[in-house]
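Heads up, one of the protein chains got dropped from this complex, but the rest are sitting where they should.
Chain nomenclature is as follows: A and B, assigned in order of appearance, with residue numbering initiated at 1 for each chain independently.
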Amino acid sequence: MPTKTISVRIDGELVTAREGQSILEAALANGKQIPTLCYLKGLSAVGACRVCMVELAGTDRLLPACTTPIQEGMSIKTASAKLTQYRRMAVELLLVERNHICSACVSNGHCELQSLARSLGITHVRYSYNNPRMTVDMTHPRFVLDQNRCILCTRCVRVCAEVEGAHVWEVASRGIYSRIVSDLKDDWGKASNCTGCGKCVQACPTGALAEKGLSVMEMVKQSDAVSRLATQRASLVNGAR
Amino acid sequence: MQSVANGALNAHEKLLIDQAVAEHAGRPGALLGILETVQAANAHKYLSMDSLRYIAAETGIPPATIYSAATFYALFNLDPQGDNVVCVCRGTACHTRGSRDLLEKLCLDLGLSGQEASDTNEADKLALTTADRRFTVRTVACFGQCALAPVVEVNHHILSHVNERTLQREVKALNKGGK
Partner (left out) sequence: MAKAKADTKYIICNADEGDPGAYMNRNEIEGDPHSLLEGMIIGAYVMGATEGIIYVRAEYPLAVSRLTKAIEQAREYGLLGANILDRGFNFNIQLVQGAGAFVCGEETALIASLEGQAGRPRPRPPYPAQRGLWDKPTNINNVETWYNVAPIVTRGPAWFAETGSAKSPGTKVFSLVGKIQNTGLVEMPLGTPLKSFIYDIGEGAAPGRRVKAVQTGGPSGGCIPVEMLDTPVDYESLAQIGSIMGSGGMVVMDEDNCMVDVARYFIEFTHSESCGKCVPCRVGLNKALRILNAITKGSGTREQMNLLDELGRMIRECSLCALGQSAPNPVLTTMRHFREEYEDHIVAHRCRAGVCQELALSPCENSCPLRMNIPRFLELYQEGRLEDAFESVILDNPLPASTGRVCQHPCDNRCRRQSFDEVVNMREVHRFLADAIYQSDLFEPMLERIRARKLAPTGRKVAVAGSGPTGLTAAFYLAMLGHDVTVFEERSEAGGMLRFAIPEYRLPKSVLRKELDLIEGVGVKMVFNTRIGFDVPLNELASQFDAVFLSIGTWKESWLYLPGTELKNVHPALPFLESVARQEKVVTGARVAIIGGGNAAIDSARTVMRMGASATILYRRERQDMPAIDEEIQAAEDEGVRFVFLAAPHRILGGADGSVKAIEIVKTRLGEYDKSGRRRPMPTDEVQRFECDSVILAVGETFDQDFCRASGLELKEEGTIIVDRFTYETSRPNFYAGGDVITGASNVSNAMSCGKQAAQKMDERLMGEQRWERIFPDFEYSRTAPGEPSLSRRHAAHDLPAALRVRSQQEVVAGLDPKEALEECRRCLRCDLRATVTAN
């Protein structure tokens, strides 16, 4: 479907983008990197993690790149001292919110939260750890949900709703008490809507959702595969409109 | 605390839910309306797991979505409420006139353990029920009755300019006359 081509500036460089793209999509298409956590190509963008905030010339307001549409003439800055500071703080906040103990986690070494922390140069956190008591659900025959590692990115919620159509996952309660739940907060093993497809596990950026019986080296997520599936499904749905 | 298992829904309860669903079907705010109606019709003013499951089945809304809505809004209770519900207003005007102290005193009198804005409190909103189910203490952000501050609602009856003594008297009276 032909869309209008527009020209914008990203980090000083003049590039082309397509109308309807988000700032993030335009940047990625032009080989520019913007850090993200809750974004997964193919799924709807929600703007939850606030890691992808960028600066726009002409305004003091920061914009979330994944949900803001790119417009003709925009001049975007993807990195600056302030953006780096705020990205660090967002990751810091996630690190203290729950119990992220890399050394004991199956996603150690290939976790998006960990990688982002490393790339931002985070060596320690300045806020005290909340140390909440969180649960682990091992009732599913094949998978595990460890709430200690969840960052509430909702990629699992979206992939289950938008791609698989099973709607198993949702976020319950609100604020700091928000939790991912399956069905009516049933044990995952008893959630009748679950098809066992495992897309949520592959979409999950951390070790919150994992496959039982896999070692650290084996538990590398196939998020690209999920993206492909999601993109295919999205274009099917859009085509049908 | 675990919700009281009252077994599967009986025919009357199912009918109530059917009616609520039919009344609200297809309209904006349908789910809110259904949950409000079902909760109000319940003797203990709460939404049991069975009723939520039934609503999911009847409306076709995914159970996770229903659970998400039921736990998001402060009005909905997933636990049976006490026979008497005492709701302390924690709005700005009431706070300025000492409603936090009122709340603490109330909890103290009813033997409910220390309720401050506890950082590590797992409860998602303040709704404490005494062990004998006689009283539930809740808070509301604001009743909109700021000129009468501090305000406490006892069994849907608004009391104005409340102080520790008048509140204590109310509670005592309810205890004596209670079911």
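We adopt the following convention: a contact is a pair of C-beta atoms (placed from the backbone, for glycine too) under 8 Å apart; a residue touches a chain by one contact, two chains touch by 3 or more.
Keep in mind that what you see is a predicted model, and the values were worked out from it rather than measured.
S.K.: Among A:40, A:106, A:144 or A:171, which one touches the chain that has been omitted from the display?
M.R.: Reading the full complex, the residue touching the unseen chain is A:171.
S.K.: Please give every residue of subunit B in contact with the chain that is not shown.
M.R.: These residues of subunit B touch the chain that is not shown: 27-33, 35-36, 61, 65, 68-69, 72-76, 90-96, 107-108, 111-114, 117, 119, 125, 140-147, 149, 163.
S.K.: State which residues belonging to subunit A touch the missing partner chain.
M.R.: Residues of subunit A in contact with the hidden chain: 45-51, 53, 61-62, 64, 67-69, 85-86, 89-90, 93-94, 96-97, 126-128, 130, 152, 170-171, 173-178.
Convention: only the chains that are shown with their structure count from here on.
S.K.: In the complex, go through subunit A and note every residue touching subunit B.
M.R.: It is residues 130, 132-133, 161, 167-175, 177, 181-186, 193 of subunit A that touch subunit B.
S.K.: Which positions of subunit B touch subunit A when the two form their complex?
M.R.: Going by the criterion above, the answer is residues 49, 52-53, 56, 62-68, 71-72, 119-120, 122, 124.
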